[in-house]
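Removed: one protein chain of the complex. Kept in place: all other protein chains.
Should a chain be cited, it is by its letter among A and B, assigned in written order, with residues numbered from 1 in that chain.
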Amino acid sequence: MDSTTFLFIIEMIGTAAAAISGIRLAANKSFDWFGAYTVGLVTAIGGGTLRDVLLDIPLFWMQSAWYLAVTAMSLATVIMLRRQLVRSDRILFIFDSIGLALFCVIGIQKTIAAGYPMWGAAVMGVITGAFGGVLRDILINEAPLIFSKDIYATACLAGALVYWLVMLLGGGYVCQGLACAATVILLRVLALRYNLALPSLSAIPVNNNK
Amino acid sequence: MDSTTFLFIIEMIGTAAAAISGIRLAANKSFDWFGAYTVGLVTAIGGGTLRDVLLDIPLFWMQSAWYLAVTAMSLATVIMLRRQLVRSDRILFIFDSIGLALFCVIGIQKTIAAGYPMWGAAVMGVITGAFGGVLRDILINEAPLIFSKDIYATACLAGALVYWLVMLLGGGYVCQGLACAATVILLRVLALRYNLALPSLSAIPVNNNK
Partner (left out) sequence: MDSTTFLFIIEMIGTAAAAISGIRLAANKSFDWFGAYTVGLVTAIGGGTLRDVLLDIPLFWMQSAWYLAVTAMSLATVIMLRRQLVRSDRILFIFDSIGLALFCVIGIQKTIAAGYPMWGAAVMGVITGAFGGVLRDILINEAPLIFSKDIYATACLAGALVYWLVMLLGGGYVCQGLACAATVILLRVLALRYNLALPSLSAIPVNNNK
């Protein structure tokens, strides 16, 4: 198996994990199959779509029907294996983290390839990894989960920082990507285990004299 | 009257029907005139805008001021003829279905013209027809109606399937479009009459050990 095939399989695993997370939340809103499929698809490809639109490059998921097909398989899985899903949270978390790491690396590398500086690539890494979930939460009419819990985006940001450091140190393309991905996964696992979170802002009283 | 003029008139009827549906929902949220106009406009042109942005082609509504003007007329109509509107639900439903069918066909044909395969065109047909309503519901802060009720998107999808079958059978451009549009309208009418809907997903219990 060459590295392209390997990366493709990882990407599809990440796509399925993201789609299942979206479909589960859609199920809690009693959406129908179409609604659940759309929410799952947007969770899986929304971040990359936003990146491609912002960078003005061709949409990645319009180049191959696999993204739509994997989302359809994810929906079928959720419909048929509802009970088993609840017990496989740990596996889904691992798949989701691997997907997040890969999506983040892809976002960084596509942005650099489009000629933008590293800080722009870091923004696009975060968007690719974390904004599918933001769009998902907008569609199910909830405030975005990653804005108050979880360190999804922070993990991407730290990964981008490591990517940049390895690049400065003269590490190659593959080395940068692996270091970034490892950072993202490690931070997600540590955050889960030690219940790490960013500090919250507390409410600011409003001056009604405005 | 040539066919271009005929199609343009149908498109404006569909635009008005969509805008009125958005403005009515905005009225229920006590939005002001600007808010109602914006929600109406987004309902009417949002799906096509998303399609044009995703396909990276020029925005259709920036080529002609008619879309903005028809939305303004729709707002004026709702403000002045509130009472009569309630009694014209049946006419609005027919106009809305005709608009949906045309928007779906336009979405499919623009995507194929941009060089994408049929499955991509089907996605863009659904987006053009149904996502104005999704964006409308995001703006009025509700979960998208078409994710839990109505077979709006399913009708578009079936229309795209028929479009493809007629294309495979060697039917011409006009024939494909008419067959697709007829399918969309027929399914909408049947769904209303026999109360058809897609199955819903039921809530999935969450395992808190995650």
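Convention: a contact is a pair of C-beta atoms (placed from the backbone, for glycine too) under 8 Å apart; a residue touches a chain by one contact, two chains touch by 3 or more.
Just so it is clear, the structure is predicted and the values come from calculations on it, not from any experiment.
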item: Option touching the unshown chain, where B:A65, B:A113 or B:L169 are the choices; value: B:A65
item: Options A:F60, A:Y116 or A:W164, residue touching the unrepresented chain; value: A:Y116
item: Given A:A69, A:A113 or A:A197, the one touching the chain that is not displayed; value: A:A197
item: Listed residues A:I138, A:C175 or A:L192, member touching the removed chain; value: A:I138
item: Residues from chain B at the interface with the omitted partner, ascending; value: 23-24, 26-36, 38-39, 49, 53, 56, 58-59, 62, 65, 68, 78-79, 82, 85-87, 89-90, 93, 138-141
item: Chain A, residues in touch with the chain not shown (by the definition above); value: 53-54, 56, 116-117, 119-120, 123, 134, 138, 141-144, 146-149, 153-154, 197-207, 209-210
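We adopt the following convention: only the chains that are shown with their structure count from here on.
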item: Euclidean distance of C-alpha centroids - chain A vs chain B, Å; value: 29
